[in-house]
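We show some of the complex, not the whole, and keep each chain where it was.
We just call them A and B in the order they show up, numbering each chain from 1.
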C-alpha cells in the first residue's frame, strides 16, 4: 500500500490500520500465486489431467493458504491482540475470544 | 467441455480420459468460485480489512478446496482404482499405493 498520508500526522503509537502492513507486498504476491494455482487446477480439470496430479496441486494450494493464514494470525496476535491486552478491560478478553475462534476454524478446516 | 472434436466418434457411454467427466461442469464452476474468493482475499489484504475477517475467508476457501479434492478422490476410487482392482496384478497395488499417498497429503495439509 502506497498511501502517503497516513503517517504524516500520526504518532508512533499508530500501528497502521490493522497491523500487517509490513508484509503486505509479500502477502499480495503469495495470493497472486495462489490465484494462478487455482486457475491451473481449473485448467487441469478442463483438460482432464490425471486425478492424482490434480489432488497434489490442491494440497499445495491448501498449504499455501494455511501459510498465509498463519502469517496473518501471527501479525494479528502481535499487534491487535497485544495492544488490546495492554489496554486491558473487556475488549482484551473479546479480542482473545475472537482470535481463539479464528484459530479453531483454521485447525478444523 | 468445450473441446469439440473429442466426442466425434465417441458414444455417450464414453467416460472420458480419467473418469470424472460427469461432474466436470460442477468442478469448474466451483474452481471459478474459489478463484474469485482468492482474488477477494487479495483485495481484503490490499484494503487492510480486519485480519479476522480475512482468516474467515481463508478458512472458507480451504474448505471449498477440500470439498473439490474429496469429490475428485471419490471419482478416482470409483473409476480408476476400481478398474485397476478388477484388472488385478501389480498395477492394482500401485494405484492403491498412489491413492493412499494422495489421501495422506490431503489429511496432513
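The rule we apply is simple: contacts are C-beta pairs under 8 Å (C-beta built on N, C-alpha and C of every residue); 3 or more make two chains touch, one makes a residue touch a chain.
Note that the coordinates shown come from a computational prediction; the quantities given were computed from them, not determined experimentally.
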Number of copies constituting the complete assembly, 2 shown: 4
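Rule of thumb we're sticking to: only the chains that are shown with their structure count from here on.
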Separation of subunit A from subunit B, taking each centre as the mean of its C-alpha atoms, in whole Å: 24
Touching residues on subunit A, where the partner in the complex is subunit B: 1, 16-21, 24, 27-28, 31-32, 34-35, 38-39, 41-42, 45-46, 48-52, 54-56, 58-63, 65-66, 68-69, 72-73, 75-76, 80, 98-99, 102, 105-106, 109
